[in-house]
Structure formats: C-alpha cells, structure tokens
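Coming up: chain A.
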Amino acid sequence: MKLFGLYNYWVFALLLMIGLYAVIAKRNLVKKLLGLSIFQSAVFLLYISMAKVEGGTAPIIQHAGEPQVFSNPLPHVLILTAIVVGISTIALGLAVVVRIREEYGTIEENEIQARDRDR
Partner candidate 1 sequence: MIVDVLSFVMLALGGFFVFMGGLGALRLPDLYTRMHAASLTDSLGTILTLGGIMLQSGWSLATVKLLTILFFLMLTGPTASYALANAALLSAHDPGAGTAPATET
Partner candidate 2 sequence: MVTLFGLVLLTLLVVTAVAIVITPNLFVAVMLMSIFSLLMAATFFILDAADVALTEAAIGAGMSTILFLSALALLAEREQRSPGRKWLPIAVVALTTLTLIYATFDKPRLGDPSAPVHQHVAPWYLEQSPVLMEMSNVVTAVLAGFRAYDTLGEVLVILTAGLGVMLILANGRPERSRQGSAPVAGGLRHHLVPRVVGQLLIPFIVLFGLYLQFHGEFGPGGGFQAGAIIAVGIVLHSLLEGEAAGRAILPTRVLVGLMTGGALLFCAVGIAGMLLGGNFLDYAVLAVDPVAGQQLGIHLVEAGVGITVTSTLVAAFHAFADREPAA
C-alpha cells in the first residue's frame, strides 16, 4: 500500500487539470461550468484525502471512553459546506448562461465575442 500512498494526490492533480482544460480550451459555456465542477471536486478530493487517518473511522464517536482512531473532522466540515456552496454558485452560473443564450442566441464563446465586436 505504501507504493500507492500518493495515488489520491496524483488523481487530484489529474482531475484538477482536466477541469482546468475544460475551462480554458472549451468554448461552450455549459462545458466550462462542467469543467469548473470537476475542478471543484478535485479540490474536495484533496481535502478529504488529507483528512484520512490510517486505521481510523469516520469522526462519529460510538461509545464514549473507548479509545478509537478517528479521521480528521475539520476538512470534512469545510468540504461539506463547500459542496452546497458549489451547487449554488453553479446554479448562478447556469442562470447567467441561460440569459446569455436568450440575448445572444448562442452559448459558444467565440460567437458571443463576434457578436460583441459587431455591435
């Protein structure tokens, strides 16, 4: 298992960059938002991986007094709230995309910019 001790972090790096690629290289706005979601999930994965303690269990105390190893609760708290904040900001982004579609008739970035230049 020691060999794979950093695998979680490698996956984090890969997911982060896959998300970033979608944001910078794709022209479709919904695709960019999906990329942003992946980016976000990668950060969640990083935090939760850091919280893990070998041989530990989720930080919910079962029998008081009994010595037990628990994973770190603090990153769990941060990510728990971040997930819900994430969905509300994605909803906000989608709302903007829907309005752009109504005003410009397209959700492709290059076409929107072309329209802007023509004005």
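These made the cut because all candidates are chains of the complex that A comes from, given by their letters.
Operating definition for what follows: a residue touches a chain if its C-beta (ideal position, glycine included) is under 8 Å from a C-beta of that chain, and two chains touch if they have at least 3 such contacts; residues count from 1.
For clarity, every value in this text was computed on a predicted model and none was experimentally measured.
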Neighbour of chain A by the touch rule, complex-wide, chosen among 1 or 2: 2
In the complex with candidate 2, residue positions of chain A that touch it: 1-2, 4-22, 24-28, 30-31, 34-35, 37-38, 41, 44-45, 48-62, 64, 69-77, 79-92, 94-99, 101-102, 105-108, 110
